[in-house]
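Missing here is one protein chain; the remaining ones are kept as they sit in the complex.
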């Protein structure tokens, strides 16, 4: 694993915990973790249970005892690491978004295809049992033809103007702000549940234009007493309208300025036969409405997706005993292990990553051109 | 009152009930109701408690015992009636939207200004005590600088493809579909709570392109066994992005195709110091978040706005004893009576109606031009 | 109508509003209101729309133009007025509880039976459309055999120790505190939905033992600057366990000391085939669970009971447009008008009042004896 902060913690925990709940043909072994700060990475290795550590990710590429490389570093480093890993025949799990640019993403995809390694991108939210169950309902036609998806990803962790300019607020490191960090998750959810995007038009805002230089940058909390200010060059908030290929309408919003919403990742989908609602902060619940329920007793059902019938849920606890954020990673890693075992790349993989990145690029372009952008037109020639 | 169907019922009830709860200098008297179908209007007059009825609205204009004309007819008739009423010196309450076109709306506004009559437009939802209280919190700066408004008005009454093409689905009668009928309410809410719109870009969809001819057309329910089909030329759903003059972002959606949402008129507003959430289906409640609440005990408060401190609520029942949809009209009519008494036109009045219509027009234009439209550019020269 | 404070307002409004929504063979006419304070009652008569007023309730008994007497006075006066009214052949609506003692209640019942007048007791909450619909589901067997009812009626209006000793806190006027005032409503709900009570055991508490003398005593709010203290001799809170005749278990609690619960009248019922939940503060909603829903999509449905299929709801507004507290009275008065027209006494009537009072008496006895009390044993010999 390359990196060991917030996502490093989530990933390494998932690998550790996975064999307890699931039986996989291939089991993850925490062989090595990489970080540039030797003191930090040594402590992390010990804490998280890695057998060894390295201070240069290139060492991982060289090591024969490494089959899978998990990339949880800032976004601007994904491409180089992933391509090197692929060329060394290592399987890859990469944090989202795939890269800073569509071009880089494409190069990464080319590399994994050419070298025939297993690849996934870590859109973990679709692995909540409620979401997997929603997918099943939609596939079975229980919602009918989809008319609408409205999705919001609302956070509030940088509302304080004194919150420093951490790496997630720097374009050269992160690519974009709320858009690439959290809207990307909603886009993945939409592609998973509704289908491909045809065209988009969007807007982006940066409410706080400059912030104090960061002292430290762990996870989603940080402090700075610095009086030196830096420009913020990524979006605090993004919103966009979508026309899906199947004719559905999409309304999306992602922001880090929605006070009171700590991690409000939510959506509603309406189809001709039914509707669903979901909110990550109550991630075990799926609200479902069926238009063909008997007249008079129609209403959204609040289903606690903790039963045998709900994908992945049966591996955990009895009905009504809820699971949390970390289990979305465990479920995803289970699919990854299956992929490694069967030598295929379960969705979401790098192809999904490129599709996602095309949409992000189209939204950014629509902001520039102040008009609708067809997503397919973003596609690089080599990939058409 | 001209018209006596769904809105006629809501308005006449409000006039009847108003004096029971509020003491106004001027009290409404249900003098006459107008409808073209004599049998229908006679029954309505009796049922609703009007002293007399007429089959031609022009008779109301002529009658000396009529001080106020309330227009609850389909949208294409508003302009002619309102202008005639204004010229006859009658005060006017007009259902929203003001007119089919901005030009007509402007003529209506000119007429009421020239003739110095009291005028209001019936955006009733802002008269829920929770909304009036939200306004007060915002005015006092309790939410700080506003960053976001996201508003949805979700209904599902025409999802059945066999639902007939009633007047609300015909452009020549109604102007637009979900946009003018329900998004117009969200726009009024936004103007009331956040401020003026600077620019918009939107999308509109008609999911069911043709429907059976209507047999009858009362309220929001109808049936048709007809095999003759008519084209639907208004939007089933609309969505738009907004940049407010004060820099806030807006994300709006209105649809009649959101299964399970009977009258889901909802929004959330986020400011630098706090946030609010509201849903018409739980209209007595306002959820409020304050960023300066003590750390650890921050969270949305669920306030039941039924107390003395909540505008209009004190006139009704003790705390926790809820009121409903009809009370939004009673509250609005109370303002109207005060306006008549004091010879001014409380907001929302025809000027608000024009502002609203400008926004609707800008959205429709943005759909055509597939780009952002500055709302002020829609303004007719005479009104600049 | 005798009395004109909180309940007087609720009742007179209902009579006024009823003909607007419902067509009854008999229509209420607000002929006269009675109060001892002439100034007060004159103002009330004008405000509420009564044609005349009286300062002595006995005048109502004598007047030939009075067909129905509605008793909304403090509980200690119900018996005398009701018996006189019955003997004069007047129909009667009486506020709950029927009387201070079971003996008085029995005398009232004897009087209405002997004089063959129509009688009802004002347990309004069972007239929420959601409750009437719940009754229908239960009657149709949709919940199966009932196992459980848990009901809470939680208020907080007297938590301030400085809140004065108004009449609702004096045993000689009111009979009991939370028990007779609000638990009585839960008991009525239980009898309506689950069935008759077999035995009970309970507890009662008075948290604030003395309070300042009251200056005024309108509705549920009052203030006193008095330094003279009076003992509180009624319960602030009561709780009791119930065994129903059909074998179901009941757990009930009523309190005026549940901070944050303004009018939290709620319950859940569980049967072998399904469950329901209801809360007066969201009175339009009924949550319903069906055990025979397909596995995996089982969950409580949130039904907004505002549709044609929901009793009484069709008379009001389209689906999703909610009604409030006052409509429970309108619905009840509609039943009363039907009763007057057909010369029968719709439930809840004085017989229900006696059943309710027997249960209240049994609970009070169980508190004294510190053991279970069979409800039937409370029944007066003449009524067995």
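We just call them A, B and C in the order they show up, numbering each chain from 1.
Everything that follows uses one rule, which is that a residue touches a chain if its C-beta (ideal position, glycine included) is under 8 Å from a C-beta of that chain, and two chains touch if they have at least 3 such contacts.
For clarity, every value in this text was computed on a predicted model and none was experimentally measured.
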For the full complex, which residue in A:13, A:113 or A:376 touches the chain that was left out? A:13
For the chain left out of this view, which of A:263, A:347 or A:374 touches it? A:263
Considering the whole complex, not just the chains shown, which residues of chain A touch the missing one? 6, 10, 13, 16-17, 19-20, 47-49, 155, 157, 219-221, 261-264, 280-284, 304, 306-308, 316-327
Suppose we count only contacts with the excluded chain; which residues of chain B make the list? 133, 137, 288, 293, 295-304, 307, 309-310
At which residues does chain C meet the chain that is not included here? 147-148, 150, 152, 154, 156, 159, 201-203, 205, 207, 237, 239-241, 243, 247, 249, 251, 253, 255, 257-261, 268, 270-275, 289, 291, 298-300, 370-372
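Simple rule for what comes next: only the chains that are shown with their structure count from here on.
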Closest to the centroid of all CA atoms, by its own CA mean, is chain B
Indicate the whole-number Å distance between the mean C-alpha point of chain B and the mean C-alpha point of chain C. 37
When the C-alpha atoms of chain A and chain C are each averaged to a single point, how far apart are the two points in Å? 54
Measuring from the mean C-alpha position of chain A to the mean C-alpha position of chain B, what distance in angstrom results? 40
Hunt down the residues of chain A that sit against at least two other chains at once, touch-wise. 298-300
